[in-house]
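Right after this comes chain A.
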Amino acid sequence: MTLLDTADPSAAAAAVVDAVLADLDGTHRGVVVDSPPGAGKSTLVVRATGHLAAAGERLMIVAQTNEQVDDLVERIAGEHPDLPLGRLSAAGYLAPDRVRRPSVRVAQKADDLADRAVVIATAAKWATLSEGSWPWAIVDEAYQMRSDMLLRIAGRFERALFVGDPGQLDPFSTVEMERWAGLAWDPTRSAVSVLLAHNPELPVHRLPVSWRLPASAAPVVSRAFYPFTGFRSGTGPGDRRLEFGEPGTGSAHDRALDEAARSGWALYELPARHTPRTDAAAVAATAALAARLLARGATARSEAGARPVGADRIAVGAAHRDQVTAIRAALGPLGSQITVDTANRLQGREYDVTVVLHPLSGRRDATAFHLESGRLCVLASRHRHACLVVARAGIAELLDAHPSADPVRLGEPVKFPDGWEANQSVLAHLAEHRVAADA
Partner candidate 1 sequence: MTENTADTAPDLDRLRAGAPPRNHDARTIAALTANPGCARRGVLDAAGVDKDAVARHLGFGTPFGQSQFALARGNAFEAQVKADGCAELLTLLRDRLGLAVAEVFYDDLAVEDGESREARHARTRRLLARALDSAEGTLFDHPMLRLDIAGHPAYLEPDVIAFQLGGRFHVVEIKSFAVVDGQAEPEQVAAAARQAAVYVLALRRLVAELGHDPARVAHEIFLVCPEDFSNRPSATPVDVRPQLAVLERQLARLTRVRDILADLPPDLSFALDEGLGDAVRAVGARYAPECVSGCEMAYFCRDEARACGATGVLGRGVRDDLGGVDTVGAALALARGTAEPPAELAETAALLRTAARLRREALGGAA
Partner candidate 2 sequence: MSPDLPPAGVEALRTAVRRAVAAGDRTDARRLRAELRAAERARDAAAPPPEHVPRVPLRERVHRVLALIGVPAAPKLVGAVHHAFLDGPGLSVPRPADLRRAEERAFRSAPDARPYYVCAALTADALTPARGLLALSTWPPETRMIGPRSARTDFLTAAVRVAEHAARLGPDRAERLLRRFAANIPGAAAGGVGTVDAAALAEAARAELAVHAAADARDRARAARRAAARLDAAGLLFGARPAPDRTHGVAR
């Protein structure tokens, strides 16, 4: 902790990265790195790739979606232009421009990439291979991968680096099954949790600094979602600023935007009411805040300089697909410019400002889905500058009234952080940045 508090953030982060790379040179079969939001996970993957490649090791990289794979290809090829990369893909995959580089070869068969130092593909694609072995693998977003997928690909590598964010959404299954509860290899659990259950001696590192989250957000997110490990922001208070070209009119929307610009957070609160999921007023407010933000011509000032906050730097997040559709519709033509998506799909992304429809807004009873801490964590940790949350009043009462009768399955590790506690923690912080909607 003292290191966290006192040392220069870059030095603290670099020390962890060095320790990870040192472990790769050691004898462990696996190394796990926990990365809170924006803590430089991709940078680590790129560094580790270079490190292993430099040691002459052939390397396979596993990511969860095609987009993540392409992102990694782009970054690794950018950083190590001389490294021969292979992009293994399914039939029908069209390589985007950012992947079309001289050092990158795209193929559907692993045999066609046999000479490549590094081969990258989705887990699903790796799982189709029945032979071939790589001395090393890097598994990205390993907490979002289900352990049954790890089982299917683990035969392809001898040793592996697992990188991911434990605070985000857990993988899920479309069937509910109790039969595997308590088993160390429960296929519905995350890959990392199964890996560590069987290999408790593996080193687990934690990246200590979020370069994305501003000083206003890191403590809030850390306290609520990473209570035992913690992290800090790479920037200090005042290093990130949000300024509007156009002054506010004093409307509640503008006051919420001003509060967010000032403090990094705003809770735009609508009157208490139980509503359907696609609460029209909340949907309208969410869309209006995003549109108004754009209209006021915001500029984001940070260690990277000043840049305008365009539609591509704004994201709107919600819990349910139907809410996303409704907000997109409410945004009109902006709906195709501003990213509007569910927490699941916003995982791993980064924006300057986010507008979030609170998952519990308008609910009468909280369900496990709504309380899942990872959902709120994703929504509250995508921003570099500010996050605006839209909610009906009454969430505190709803949490208070939430009955606690969760069944307990023997042998199943207790899930931390508890969704209830995490929600309370975030809500307590938001209450200090509350702006009531105009009556």
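The candidates came about this way: all candidates are chains of the complex that A comes from, given by their letters.
A few points about this structure:
Everything below uses one rule, namely that a residue touches a chain if its C-beta (ideal position, glycine included) is under 8 Å from a C-beta of that chain, and two chains touch if they have at least 3 such contacts; residues count from 1.
Keep in mind that what you see is a predicted model, and the values were worked out from it rather than measured.
Only one entry among 1 or 2 touches chain A in this complex, and that entry is 1.
Taken together, the chain A residues at the contact with candidate 1 in this complex read 178, 181-183, 273-281, 362-365, 367, 397, 400-411, 413-414, 418, 420-421.
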